[in-house]
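Removed: one protein chain of the complex. Kept in place: all other protein chains.
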Amino acid sequence: MSTLQELQGRKGRIITDKDAREISRVEELSYDLKISEVMTSSVKTVSPEMLMSAVLEILRVNRISGVPVLENGNLAGILSIEDLVRCMEKNELHLPVSAYMSHNIVSVNAYDSVVKAIETFSKERKGRLPVIDETGKLVGIITKGDITRGILNALQRDYHEEELRRYRASHLFEDITSDRTSLILRYNIKARDYLNGGQASSHIKRALLRLGANPQLARQCGIAIYEAEMNLIIHTTSGGIIRVQIEPHRILMQTTDDGPGIADVEKALTPGWSTATQEVRDMGFGAGMGLVNIQRCVDKMTLESTPGKGTKLLMEIILRPEERFKEIDDPETLP
Amino acid sequence: MNLQEIINQLDLAVLTHAKAFSSIYPTGGYASDLLSCVIAGAKPGNLWLTIQAHANIVAVASLNELAAIIITENASPDSTVIEKANEQGVTLLVSRENTYQLAGKLWEMGIR
Partner (left out) sequence: MNVQKLVELVNGEVLNPQVALSHELKGGCGADLMSDVLASVKPDAVLLTGLCNVQVVRTAQMADVRAIVFVRGKQPTADTITLATQEGIPLISSPFGMFELCGRLYQAGLRSLEEPVSS
């Protein structure tokens, strides 16, 4: 078929595996796609009585290269641009369509696959083919351009679906082989940056969802890291750093800062206890529940602090088997 | 509806000295955890619903002459807060429910 020939025919070109895959996909598609899916269904038609000058207008305005001729609703013939050129050469635009139309109608069926149209195009040297349905009624028109467009669109849909599939992959580390795989996200947080507060946490939550974490897990991590981020913004002298380490079996989150440090860690962990100023409270913070919330969302939490030096908060979530990002050599998945 | 009836119906805990609750008729309800909003908006005789349980709430209730503070979600003010409330004659009540539910029930009971 012509499309295949076009792909194979380039002189001196080696067909690679990728090419071969694409060629066979094109071939596959020409069998899969139906003529009805690629044809143009709003067809301009003319009648045998119409004048050739009128047809000239129709072809020009609609930028088409041919029209079917309908007589009493039935397909009576085809008028092409080639016919029109012959007519113009003879200066006979005042004549009706019937004088120039071709009665030799080659048509294809809407329910046939595109490959049939391709075969017909190569057999009959025609530029366009009228498409008829089971009853013989004209339902559309197909050109080689329609076929190419149809196949390209289908290929594009393929790629798009493949991309989506990869993004939705619930197995982040599926194609990555290593002795230990981890993805590390780092964020710098500025003190008193209330306007941007929460942005890092939002990015982290989104990243987890993108990587295939279930909504509940992403929510838990999001809440914990948000409280930690806000603590850096509200309570530190010069901000701090968030570090999230995502591994197949666990997620480690850590915030570090260099001041002012927590005087009484025990007290800090008490629900309701807060060192926030009234100003901060009026912003809706300072309820003293931040660390408590974090504890509720994670499996392990440790808070280390030296007044005058800084604070380090470590949070860890151990992923349950159904939450895990699967590794290719995960013993759980081996037969 | 008087305060005693409300306390009974909603099963509220009374943290401060008893008063003649049955002769206190709240003028309405106000729910907010932002003190500046309460100071600006709560009317005298209102019932104030909040989850805040620290000492500042007493001053606000006193300032606005509120009927009582209902602390929600079983939050527990510490002894200094209760002491301060007693000194200033502010009634502290506690509910196990959250603000949304409590306000809903009070509204249905006719407190506006």
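Here the chain labels run A and B in written order, and each chain numbers its own residues starting at 1.
Definition applied: a residue touches a chain if its C-beta (ideal position, glycine included) is under 8 Å from a C-beta of that chain, and two chains touch if they have at least 3 such contacts.
These numbers come from a predicted model, not from an experiment.
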| item | value |
| --- | --- |
| Touching the absent chain when the full complex is considered, from A:Ile58, A:Leu183 or A:Ile223 | A:Ile223 |
| Hidden partner interface residues of chain B, rising order | 28-34, 37, 41, 49, 51-52, 73-74, 76, 96-108, 112 |
| Contact set of chain A toward the excluded chain (per top definition) | 194-195, 197-199, 201-202, 205, 215, 219, 222-223, 226-227, 230, 283-290, 292-293, 296 |
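The rule is short, and it goes like this: only the chains that are shown with their structure count from here on.
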| item | value |
| --- | --- |
| Computed distance of Cα centres, chain B from chain A, in Å | 54 |
| Residue numbers on chain B that touch chain A, as the complex places them | 33-36, 51-54, 56, 75-76 |
| Touching residues on chain A, where the partner in the complex is chain B | 272, 278, 281-282, 284, 287 |
